[in-house]
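One protein chain is absent from this view; the other protein chains keep their places.
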Amino acid sequence: MNFASDNTYGAHPAVLAALSDCNDGAVMGYGADPVTARAEAVIREVLEAPQAVVRFVATGTAANALVCGQYAPRYGRIYCHQDAHIETSECGAPEFFTGGAKLVTVPGNCGKMQPDELASRMWRGAAGGMNGGRNGLISITNATEWGTIYSLPEIAAIADVAHEAGLPLHMDGARFANAVAAAGCSAADMSWRAGVDALCFGGTKNGAMGAEAVVFFDPAHAEDFDYRRKQSGHVFSKQRFLAVQMLALLEGGLWLELAKHANDLAAGLAEAILAAGGDLLAPVQSNAVFATIPPEAHARAKEAGAIYYLWPDKSAEGQDPVPIRLVTAWNTPDADVAALIAALKG
Amino acid sequence: MNFASDNTYGAHPAVLAALSDCNDGAVMGYGADPVTARAEAVIREVLEAPQAVVRFVATGTAANALVCGQYAPRYGRIYCHQDAHIETSECGAPEFFTGGAKLVTVPGNCGKMQPDELASRMWRGAAGGMNGGRNGLISITNATEWGTIYSLPEIAAIADVAHEAGLPLHMDGARFANAVAAAGCSAADMSWRAGVDALCFGGTKNGAMGAEAVVFFDPAHAEDFDYRRKQSGHVFSKQRFLAVQMLALLEGGLWLELAKHANDLAAGLAEAILAAGGDLLAPVQSNAVFATIPPEAHARAKEAGAIYYLWPDKSAEGQDPVPIRLVTAWNTPDADVAALIAALKG
Amino acid sequence: MNFASDNTYGAHPAVLAALSDCNDGAVMGYGADPVTARAEAVIREVLEAPQAVVRFVATGTAANALVCGQYAPRYGRIYCHQDAHIETSECGAPEFFTGGAKLVTVPGNCGKMQPDELASRMWRGAAGGMNGGRNGLISITNATEWGTIYSLPEIAAIADVAHEAGLPLHMDGARFANAVAAAGCSAADMSWRAGVDALCFGGTKNGAMGAEAVVFFDPAHAEDFDYRRKQSGHVFSKQRFLAVQMLALLEGGLWLELAKHANDLAAGLAEAILAAGGDLLAPVQSNAVFATIPPEAHARAKEAGAIYYLWPDKSAEGQDPVPIRLVTAWNTPDADVAALIAALKG
Partner (left out) sequence: MNFASDNTYGAHPAVLAALSDCNDGAVMGYGADPVTARAEAVIREVLEAPQAVVRFVATGTAANALVCGQYAPRYGRIYCHQDAHIETSECGAPEFFTGGAKLVTVPGNCGKMQPDELASRMWRGAAGGMNGGRNGLISITNATEWGTIYSLPEIAAIADVAHEAGLPLHMDGARFANAVAAAGCSAADMSWRAGVDALCFGGTKNGAMGAEAVVFFDPAHAEDFDYRRKQSGHVFSKQRFLAVQMLALLEGGLWLELAKHANDLAAGLAEAILAAGGDLLAPVQSNAVFATIPPEAHARAKEAGAIYYLWPDKSAEGQDPVPIRLVTAWNTPDADVAALIAALKG
């Protein structure tokens, strides 16, 4: 009964099978192999973006930080939500990959920036000269760190702020599958059609062992990206093993099935929490539940063996009601959810 | 009638004279000259810190950023007030000199952090692992960017937070002279005796052409600092010309006289603003006045030729009352102040 | 018949099986799982280094560059052979991870530095002050980029130069298995007993999909290493999948069997080349053969479908004799080698 994160579970059997299937024989390294080419092509198809440049890395932090480094100079400003993964959870990777850019954080309920809040924080060169640095990029996460979803119009509104300022829009899509599955739109709708310039298309939380695709919809944006990836140690010699993981998830639509599974379980947990006298801290729109529950429900859940985090951290221990975070994964067992629901109910 | 900043005026005649006085003959470069040695010694005396390591650079941004780089690794966290010069006005220099550290800003009235606000934002490794990076240093500015003064107990309280967390305390003393003159204490009281580990002792705003001293009270803290300074292009070959500027200001106490002049004029302006129906946005404790004034007073001042900034920037144009910032310098003419006072009064 | 590199082949079946075996269930992420703990323990055992700190990354460039960043400051000097992988093949990764260190290259036959050549290039602070930066670390590769092996006394002699200068010794062990198998010594003999402070223990070229272990023999050397790894995007959330690859290779001694296979095949190729009228450009001591062969032999090999690189690059096309590089892998088929030998013979 592990609800700690969607990275606590392993890889989907199809991913493991795909690793074996591409294991035989010798191919040229560093991405010059047919499996990588096919995986890139499939991602372009899924995104309906035949011109897009697609590259694979093994971690979400690498993907995000490389995009930040691609767009923002060392004197750049990167705008993101105050709870954005790039701000809170990457140990300063965007700062390192840019050589010193500044993350400028924007508040906003439930993990989402409001366009006017964002616009009001944009650095105005005219007034302040070079003091604050140069605007570099705007970054949003979808699904957000609070499990909510930016709707297509909401993304487009942020993209408008970005593009009016001449900035690119980056989407951290560590849970892109969950967002697309939740919105019921196409991957293209949720990315370039809404104004996204660079997408980190997450595989790891979606059933891969460790694989993410970085997608630049305009090939001109990808200039020199391969150097950045190489210099940061993120080019694999046996690159096919990265690429094939994404291929296994994307070919045949497995990625959306797995995301839907996680989303549906989270929705069930949300209902159970409300039924048990708890409250939701944010709408449950993907695979994460932020809620408060009565101490007794918390005690019963722990008793039943459920693993999850207090929110925002251990300092919440002893609060009444108890703030918690539950995350469901691509393969969280239905039985575990049922057991947790039963425990919450008492 | 220039009240735009304390860097709009030139250098004190004693500084220019000192440049000439040390101009003759040939000496070894890069700081291995007797003038540099004497200037270092005088600063140690003024600070009553015989063990301190003293180094000269030409700009305040260089001084601050070098200290940040000295203490914080690229995965470091630097805690400072949200209006700190290192956050708002250095184009990301601390981030560059550290290779990617993150400035974590703390709110607080009138440019001052409260120790508990600061403490509440400190990263707790135990709870969050490496996600947020490692705590690097705490930085305060005195006099602050709002012209207020951290009192000695206030500094000590911040130092306690720093030292309990095992972090050094940096003081951005671009207006250290103004702070010491205002507090009426010794330079030692306001620095190491209150717990400051590294001081950027400003000369430029105090009457130098461009000279600042970086002081590490514990020599162990200065390890490799000379490499950092050299690699960033801040070691002058004709180093004596930097050092002698500080020498001219510090020998004989000129630095405090000049700072007192600026402070006194600011106090006079503050009274005049209140008398003219204006309000102070922050207590006037050194050489800056943040205030709102009636539109008519603003119009008369501009008519009279006074130059100053609206606050926080031009976007304040047209507000009623008008928010403004006035800064007095080491040599702001009494007549200019009298003229502005007269204009404000109407 | 692929002799282009030892990264053109896939992963050993035991590695794939191990991935499956650790796939079930949920474990805590980022290395806090039992498989990672076991893999770390096994590496400590193999190295007879119970105090060593062991960490896993996915690429050799990441491993090397992280160690460089751990030891050398941005004003540091890193000494290595002029053909070292960190100098020629990592796109400046050591420079990036250090924030600007300088690689100082040392010539030497067949990929090996001579201690006196190295010593003569070491920066002497006393004479040159800070101009050249500060000595940071010394790095050797074993097996070298030329397929030769530093013997244990040779390593010790380099280590003496390093330690006398107060510097750590890093070993790039992308082909550590080949070196140990060739030398017939223990892993401890070839690393810490010979004076190596940090070892990049390669798995990828030895039969892993993509896994390397970074080993610091003195735990004090590993301080803050986890921050560096995290900030560069090299901490996997599903870390067990990295660790288990090394575990599969090291438990039971598979790593040495596989390395011996590659080494033996290379020795056979070397003999065949000499028999075919070719010459060796370097002694064949591990799994790489640098040689010149008659144009006819080259033509027959190509005709037979052999894939390999001209040396040092395509510009060698048309030379007589033809300089080539052949690399054998953990699973290069005996039949391929036999076929190439037959073709060379004519």
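Lettered A, B and C in written order, each chain numbered from 1.
Keep in mind that, in the parts below, contacts are C-beta pairs under 8 Å (C-beta built on N, C-alpha and C of every residue); 3 or more make two chains touch, one makes a residue touch a chain.
Please read these numbers as outputs of a predicted model, since none were measured by experiment.
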Full-complex contact with the absent chain, from C:Gln51, C:Asn109 or C:Asn131: C:Asn131
Per the touch definition above, residue among B:Tyr71, B:Phe201 or B:Tyr227 touching the missing chain: B:Tyr227
Residue, one of A:Gly60, A:Gly99 or A:Pro323, that touches the chain absent here: A:Gly99
Residues belonging to chain B that touch the chain removed from view: 2, 4-5, 7-11, 16, 19-20, 22-29, 57-63, 65-66, 90-93, 96, 204-205, 209-210, 227, 230-238, 240-242, 307, 329
Hidden partner chain, residues of chain C it touches: 74-76, 88-92, 95-103, 124, 126-128, 130-133, 313-315
Chain not shown, touching residues in chain A: 30, 73-75, 99-100, 129-131, 133-134, 224, 226-228, 230-231, 235
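In this section, only the chains that are shown with their structure count from here on.
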Reference chain B; chain at largest CA-centroid distance: C
Most centrally placed chain, judged by C-alpha centres: A
Busiest interface, counted in C-beta pairs: A-C
Geometric centre distance via CA averages, chain B-chain A, whole Å: 41
Shared-contact residues (touching 2 or more other chains) in chain A: 90-92, 96-97
